[in-house]
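Only a single protein chain was left out; the remaining protein chains are all shown in position.
Moving on to chain A:
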Amino acid sequence: METRRGFLAGVLASGLVPMPTWADVGDPTFLSAARTPDGGYILAGLDARGSIRFRIPLPARGHAAAAHPQRPEAVAFARRPGTFAVVLDCRNGDVLARLDSPQGRHFYGHGTYDQTGEVLFTTENDFEAGRGCIGVWDARRGYRRIAELPSQGVGPHDLRLMPDGTLVVANGGIDTHPASGREKLNIPDMRPNLSYLDVDGQVLDQVEPSAHLASVRHLSVRNDGLVGIGMQWQGEVAAAPALVATHRRGEVLREMGDGRRLDGYVGSVAFSGDSGRLAVTSPRAGVVQVFDLDGDGTEHCFEDKDVCGVAGTTRGLICTNGQGGLFSIANAAAHLARHDLAWDNHLVSLA
């Protein structure tokens, strides 16, 4: 037995056994979770035409997924305030690892790998202290938890890897506690922010939106380091300010649009693949707003019921909705496909 194990280890180390890649599951361009007609939940891989390349079951409704940069592995997080996430083999749905948040922490539903795929970062709540933190997990060794960083704010939701390997975190500012579910505990004095962190936890930059009731929630990062931001308004919809912004580290926040048109709520945000546009979705208002960043900042509005997922494609953008539909936005919106599924929250781009 000793010999056999030694032999296998040697084979693995020498790379003779090919590592699985995303090509093994049909080279999908995006991942999205969905609800099936019978009330089950799945994770699907999609291509740019809206066809499904793979689908595997999920144990429960998830929030976002994080995709491994090389291996066909995805981390699916339970909805907040969930205390577990599963790492799934997208070839067959096998659970490769299970991440349990440590005592006193719960997940917020987003995570990201570093460029090498060796480390996974997750947004979490240190709920007795009401402080946000980032869990650091070793993806090489069965997703062992190796460190924890302060998120530099309350209620971190989305986090992304910057092109230089640092992190950007959307600290929504909203304090919750699992004993009271999703009930918001500090609206009168919430202080959302966008924080840039080194992977050792050092703060590199931090900005706050001009209105303290604008919860910084979802992010998209362009390859030149520009960050797109989608916010959610915690006041009266009729008083909602701009809820979309871009930011570059070291500069001021550039807020844009009219939050009232979004019913005070942004569900997802993404840069277009050609980089010149930033799109946000609002399932509550049933609209996609697309801002022209290079030109005069014109915004275009596309109406679509329960639209929420959005991601960039080579030529533009692709969106998903709760009725199973997928459509692309180049100059106009064009229907791509419709599946007998309800697409959930986010459409995750594979690098």
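Of note:
In this text, a residue touches a chain if its C-beta (ideal position, glycine included) is under 8 Å from a C-beta of that chain, and two chains touch if they have at least 3 such contacts; residues count from 1.
We adopt the following convention: contacts and distances are computed from a predicted model.
Not every chain of the complex appears here, and the one that does not is recorded in UniProt as "Imelysin family protein", selected from "Imelysin family protein", "Branched-chain amino acid ABC transporter permease", "Glutathione import ATP-binding protein GsiA" or "FAD:protein FMN transferase". Of the options A:Gly26, A:Gly93, A:Gly201 or A:Gly235, the residue whose C-beta touches the omitted chain is A:Gly235. Looking at A:Arg91, A:Arg284, A:His300 or A:Arg315, the residue that reaches the missing chain in the full complex is A:Arg284. The omitted chain makes contact with just one of the residues A:Pro20, A:Gly117 or A:Gly130: A:Gly130. The omitted chain makes contact with just one of the residues A:Glu183, A:Asp198, A:Glu251 or A:Glu303: A:Glu183. Taking the whole complex into account, chain A touches the unshown chain at residues 35, 63, 79-80, 109, 127-128, 130, 157, 177-183, 185, 187-188, 235-236, 238, 265, 267, 283-284, 286, 305-308, 321-322, 342-345.
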